[in-house]
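Only one protein chain is missing from this complex, and each of the others stays in its spot.
Chain IDs A and B follow the sequence of writing; residue 1 opens each chain.
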Amino acid sequence: MNRKVLFVGLILVAPLLVMLASGLRHDPREVISPLIGRPAPEFALLDLEGRRLSLADLRGQPVVVNFWATWCQPCAAENPIFAALARRYAGRVRFISVIYQDTPQAIRAYERQRGSWGPALVDPDSRTAIQFGVYGVPETFLIDAQGLVHEKVTGMVSFDGLTRSLEAML
Amino acid sequence: MNAASKRPRGASILQAICAPMALVAFVALFAPGAIVAQAPGAPAQDPAPLGPPLSGAALDRATEEVASLMRCPVCQGLSVADSPSSSAVDLKAEVRRQLAAGFTGDQVIASFERAYGEFIRLEPKAEGFNWMVWLMPMLAFAVGAILIYFRLRPQRPVARTLPSQEDAKPS
Partner (left out) sequence: MISILGRSVVLAALLLATLGAVMSFAAAQRGAIAGVARARRLAYLYAVMMALATGLMIYALVSHDFSVSYVAQVGSLATPLHITIVSLWSSLDGSILFWGLVLGTFTAGAAFHLRRSAPDHVGYMLGTLFVVGIFFTFLIAGPADPFAPTPPPIPTDGPGPNPLLQNHPLMIIHPPMLYLGYVGMSVPFAIALAALFAGRLDRDWIRSLRTWLLVPTGFLTMGVMLGGWWSYEVLGWGGYWAWDPVENASFLPWLTAIAAVHSALVLQRKGTLRAWTVVLVVVTFLLTILGTFLTRSGVVNSVHSFTQTPIGPAFLAFLGFCLVASVIVLAMRMDTLASDPDRETLWTREGAFMINNLLLLVFMFTVLVGTLFPIAAELVRGVKVSVGEPYFNRMAIPVSLGLLLLIGIGPALPWGRADNRNVRRALLFPIPAAIAGLLVTFAAGGRTWGVLATGALAAYAVWVNLDQGLRLSRKRREDEPWTEAVGEAVRRGARRYGAYLAHLGVIVTFVAIAVSSSYQTAQEGTLRPGESMTVAGYKLTFERVDARPEPHRISDRALMRIEHNGKDAGTLEPALNRYDTRMEPIGTPAVRTAISHDLYLSLMNVGTDGSIGMRAIVTPAVVWIWIGVFIIVAGTAICLLPAGLRFSRREDAPEPAAKPVAETTA
């Protein structure tokens, strides 16, 4: 038994295995947003009808900002969830969406087919998405009444999860 | 989010485990200040531009250079400079705008980091625990070079003992 080999080998192997095992529990795609707990980036964008909407105007009540596109499958699955929540929290929480890498035409056609649950804002050159650090769609930011980012949901939202978060913010 | 609350305890235990993996871990332990400094600093207010406004070929070059250090958020592992995706094109335009306004490359990347997190940097910042990724290869080279040196050093008459042990020593 060569103890030196055993010792060196195990010293190399053990941390490697610990590390890989820990890696299994993380989703490599989910990044914790550094914006949480900080003021949400300001934006003033036009919706499909050309009405201007700025985040500053909405201060005083929680805002849900959803980034989406028509080419994104989970976004389509989210649609009924947001519609239901927007109905439930009407007047208490504002639900708005920002269009990500998509055309107003496509969005209009989509909304004619499936309805809309809030203003869909056009984001020229993705500048708002960049300020929010959007990695892909769908991503949803929950902003509290003071304008601080409360939570970021990467990927599809769940009705229950979002309800819990909104209750905590109200 | 709960991962963040669990972190400090786990971190100390795991650092203890990882420490022997490479001596370099001591850098992380010796420099707690650096680790704290990595916690996001001041809120995202725009600081003043520190460099001269760029234009023309210099702006093109600087844009490519900075964009090549940033991860394209919708791609996997490609840089903003390399990716042909339209998201990357938009990010590159933003990089260009900021450079044109006189922000330095570091400032530009830092501004993206405030929104995207450290993940946006394709090259880890050389600070705190991140030193590991830079120093461990060099450490490995140094260790290997020393082992080879002792094996290949000019021969002395006594040096021919215990061949088996010598061989056990990785060269």
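The rule is simple: a residue touches a chain if its C-beta (ideal position, glycine included) is under 8 Å from a C-beta of that chain, and two chains touch if they have at least 3 such contacts.
Because the structure is predicted, anything quoted here is derived from the model rather than measured.
Contact with the omitted chain, checked across A:Gly9, A:Gly37 or A:Gly115, is made by A:Gly9. Where chain A meets the chain that is not shown, the touching residues are 1-3, 5-6, 9-10, 13, 16-24, 26-29, 31-32, 71-73, 76, 101, 103, 105.
As for the chain not pictured, it touches chain B at residues 3-4, 7, 10-11, 14-15, 18, 28, 35, 38, 68-69, 71, 74-79, 82-86, 89, 117-124, 128-130, 132-133, 136-137, 140-141, 144-145, 148, 151-152, 154-155, 159-160, 163-168, 170-171.
Note that in this section only the chains that are shown with their structure count from here on.
Centre to centre, using the average C-alpha position, chain A and chain B are separated by 27 Å.
Per the touch definition, chain B reaches chain A in the complex via residues 1, 3-4, 14, 17-18, 20-21, 40, 43-44, 73-74, 86-87, 90-91, 93-94, 112-117, 119-120, 168. Of all residues in chain A, only 2, 4-5, 11-12, 14-16, 18-19, 22, 31-36, 38-39, 41, 101, 125-127, 129-136, 151 touch chain B in the complex they form.
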